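Of the protein chains in this complex, all but one are displayed in their positions.
Coming up: subunit A.
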Amino acid sequence: MAERARLAVDQRACVASGLCATLAPALFRLTGDGVGEPRSALVTGAAEIESAEDVAGCCPSGAVLVTPVLDGAEG
């Protein structure tokens, strides 16, 4: 079980629904134009990763990407 994950928002796919920053304000914020962006490119711990995956699953534009960083794979 990965303890860390990369977090990204595809800025071209984002439709500025504001869901990410409302559901998980600790992980996401909105730019001036309302587009979502991660507060940090890396999330750590099961709770944070689950929260990020909840946002990815609820985002209306499929713009939130959570990619597990497998232990030992970091370089």
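Note that contacts are C-beta pairs under 8 Å (C-beta built on N, C-alpha and C of every residue); 3 or more make two chains touch, one makes a residue touch a chain; residues count from 1.
As a working rule, contacts and distances are computed from a predicted model.
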{"item": "Per UniProt record, name of the chain withheld from view [\"Ferrous iron transporter FeoA-like domain-containing protein\", \"ABC transport system permease protein\", \"RNA polymerase sigma-70 factor, ECF subfamily\" or \"Cytochrome P450\"]", "value": "\"Cytochrome P450\""}
{"item": "Residue among A:7, A:21 or A:49 that touches the chain left out of view", "value": "A:21"}
{"item": "Residue among A:13, A:46 or A:70 touching the omitted chain", "value": "A:13"}
{"item": "Where the unshown chain meets subunit A, residue by residue", "value": "13, 15-19, 21-23, 25, 33-34, 54, 57-62"}
